[in-house]
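My questions will all concern the structure given below.
Here the complex is missing a single protein chain, while all its other protein chains stay put.
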Amino acid sequence: MSISLQSAEAVVAGARATGRTRGFQPLTVVVLDSGGNVVAAQREDGASNKRFEIAFGKAFGAVSLGSDSRALMVRAEEQPYFIAAATSAIGGSLIPVPGGVLIRDAQGTVVGAVGISGDSSDNDETAAFAGIEAAGLHTTR
Amino acid sequence: MSISLQSAEAVVAGARATGRTRGFQPLTVVVLDSGGNVVAAQREDGASNKRFEIAFGKAFGAVSLGSDSRALMVRAEEQPYFIAAATSAIGGSLIPVPGGVLIRDAQGTVVGAVGISGDSSDNDETAAFAGIEAAGLHTTR
Amino acid sequence: MSISLQSAEAVVAGARATGRTRGFQPLTVVVLDSGGNVVAAQREDGASNKRFEIAFGKAFGAVSLGSDSRALMVRAEEQPYFIAAATSAIGGSLIPVPGGVLIRDAQGTVVGAVGISGDSSDNDETAAFAGIEAAGLHTTR
Partner (left out) sequence: MSISLQSAEAVVAGARATGRTRGFQPLTVVVLDSGGNVVAAQREDGASNKRFEIAFGKAFGAVSLGSDSRALMVRAEEQPYFIAAATSAIGGSLIPVPGGVLIRDAQGTVVGAVGISGDSSDNDETAAFAGIEAAGLHTTR
């Protein structure tokens, strides 16, 4: 099963609520289905122009390669040429910093991914985990 | 001024409500700001994979060239080479069929655009006009 | 649910068996999952170099826009500028001639798509339908 629009909107709402509670900079939140296709997106007022593309790239890298974008950052530190090559091979959208998180169902199956951009990468990721939890869905942790 | 996220979400909600009332196929709705950047998007369950890209292309063509995508279709009928060339020149996303509509404020200034894909192009456009009206915003008409 | 590798291989085998029985030219068969990602592919000896790309484009167009590639050909005849624009918008792979067929489960849900290239488009499509049937899966018909 892939994530429904209703669940995707719940992830977005949960992530944004966390951003507001924690005083984060304006966030952009993108949710993809298990095939890597856009389901929902919101860019908060004041976020810069291309935040959708950055958030998309975090989520798309995660669901394309099957790991949270934080793990892709580790790989980028170790083998920058691999991440550069993979980015090109998968079509150009892969942002290897925290904030892209796989969304799983109760059985652990990947049903999609969320990508967030706007504050520090660590805070973006915090909002992503919070959004998934608020929607009653699960992460790899 | 560019469209706020709150207004963009109202356009999406209004368009989707019209789709449901009218019995349209599952719709994908994308709202761009006056700079052509994504503000909000929702893809209804059952819509095919790349509906975001099609809806985006309708809205992006509209706000890039300053006219609803229906007018771009007329141009495509008359001068297909112009639309083909413009599509390439602006980066690949310009879908010249109805369903992409400029969003204006009360003074007539363009504040963004909405693109919709999923049913016939005419119905997509009907939902777009309805969404803008539901949000208290204005069109070129 | 998306198509399994075992089912995808059954589609490929069924399509190729039909090609051999019917005396078709060497076929290339590509099966994508519901998200548009490659699951299985085989290019028969004697098929020309880029048959994978053609077969992929038939299947990718189908699963991206939610209709068999024959319907996309009808659209291309009516509105060539739409198909040209959609091809660009979805990333370059959309071959609007018969031979790309949606694969559905018993409930009618799209679980993937098969694309075939090598003989006439009509024969390619015949092999596609036969492959899906041989695998115990369903089409839109």
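The chains carry the letters A, B and C, assigned in the order they are written, with residues numbered from 1 in each.
Everything below uses one rule, namely that a residue touches a chain if its C-beta (ideal position, glycine included) is under 8 Å from a C-beta of that chain, and two chains touch if they have at least 3 such contacts.
The model shown is predicted, which means the values in this text are computed figures rather than measured ones.
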item	value
Chains still shown that are in contact with the chain withheld from the display	A, C
Per the touch definition above, residue among A:73, A:86, A:114 or A:135 touching the missing chain	A:86
Touch criterion as defined above, residue of A:29, A:47, A:63 or A:132 at the omitted chain	A:63
Residues from chain C at the interface with the omitted partner, ascending	4-5, 9, 33, 35, 37-45, 49-50, 52
Chain A, residues in touch with the chain not shown (by the definition above)	34-36, 63-67, 79-82, 84-86, 88-91, 110
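Definition applied: only the chains that are shown with their structure count from here on.
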item	value
Centre-of-Cα separation between chain C and chain A, whole angstrom	31
Euclidean distance of C-alpha centroids - chain A vs chain B, Å	25
Centre-to-centre distance between chain C and chain B (centres being mean Cα positions), rounded to whole Å	30
Sites on chain A at which at least two other chains make contact	35, 37
